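A short worksheet on the structure shown next.
Note that one protein chain is taken out, while the other chains of the complex remain in position.
Chains: A, B and C, in written order; residue numbering restarts at 1 for each.
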Amino acid sequence: MPVVRVQSEPFSLGDEAEAFAKGRTDAGGLVTFTGVVRDTGGLARMEIEHYPGMTEKAIAGMVDTAMARWDLADALVIHRHGTLAPGDRIMMVATASRHRVAAFEAAEFLMDYLKSRAPFWKKEFGPDGAAWVAAKDEDEDALSRW
Amino acid sequence: MPVVRVQSEPFSLGDEAEAFAKGRTDAGGLVTFTGVVRDTGGLARMEIEHYPGMTEKAIAGMVDTAMARWDLADALVIHRHGTLAPGDRIMMVATASRHRVAAFEAAEFLMDYLKSRAPFWKKEFGPDGAAWVAAKDEDEDALSRW
Amino acid sequence: MLDVMYFAWVRERIGEPRERVETDAATVEELVEELKAREPRYEAAFADLSALRVALDQELADFDAPLAGVREVAFFPPMTGG
Partner (left out) sequence: MLDVMYFAWVRERIGEPRERVETDAATVEELVEELKAREPRYEAAFADLSALRVALDQELADFDAPLAGVREVAFFPPMTGG
């Protein structure tokens, strides 16, 4: 059963990856993607705002689409909101499939949709003050391949 | 520094993923792929033979290529040999990059090359006896995209 | 009556995260025009609709979408998750 968690608490990549893989004999390939806050030019912290209710619904919709399209054995999405520091893990995606190509594609699909279609907004606080992260055209363009 | 390990001992996906990610503020995206022995039609066990010496060299060459081509911050390859049972983890790849697309592509590149260019051979032991796993044309074809 | 919600810099320009709005607007565009006519802070938030996204009852929608039956409208900039 796919799991979606939207939370302010940190998560353990190791524990989540291990739990996702545990006892699995139905899927030959497991892919994880983990997003980490980069320390770009003295970033002090990042605040992630989201739209409670819509966030969970939007991600669940993406996961349903991925499960069906790539015939996944399982999927996991965890995404944090609130205050994060450089090195903190923002989010992770995991996919399990019989075939490695399906597991990779489904994880990339989920990442592309999370970037541009899940209602999260990042604000960076650095030496020059605070600024909302602007959406990138390339992230919007990435959706066209699916 | 990229790490390559060829070993008969099991490895912990959780510990390896956590160690790979630890303290990283240079790379915004971490990808892992883990290969698991699938329980197909009553598989009892699998034996993986390899070519000591050539195996390490071949994988190190692939990793060097991936590090340069995708400007990776880091990479990890672990591949087991010897006897494995359904549910056991055969191998894992991890890549770290500033950009998610690069991390995904480099992990897929490494997987495609490990499948067809690292000297491992799988033999499956099941209810109908033992058989060497045949290489798939699609795995060879997958190399052409790189 | 609509629940109207604002996120990220839209919220900051409007100065509050949500409000109840009494309106007869038939579409999102009409609602936006009504809000812009109210006060400069709405004018500032809605100056460039191409920089905004809208969700109706928590589903992304277009600015010409009808409001009939809608209970919750949210305005925000393009998402930057992941």
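Heads up, the rule we're going with is that a contact is a pair of C-beta atoms (placed from the backbone, for glycine too) under 8 Å apart; a residue touches a chain by one contact, two chains touch by 3 or more.
Predicted, not measured: the structure shown is a model, and the values here were computed from it.
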Full-assembly contacts of the left-out chain, visible side only, are chains B
Of the candidates B:R5, B:H99 or B:R117, the residue in contact with the absent chain is B:R117
Listed in rising order, the chain B residues that touch the chain left out are 35, 48-51, 53-54, 57-58, 79, 90-91, 111, 114-123, 132-135, 139-140
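Keep this in mind: only the chains that are shown with their structure count from here on.
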Contacts shared by chain B with chain C include exactly A
Rounded to the nearest Å, the gap between Cα centres of chain B and chain C is 48
Chain A to chain C, mean C-alpha position gap in Å, rounds to 26
Cα centre of chain A to Cα centre of chain B, whole Å, reads 23
Contacts with two or more other chains occur in chain C at residues 82
For chain A, residue numbers touching 2 or more other chains are 35, 111
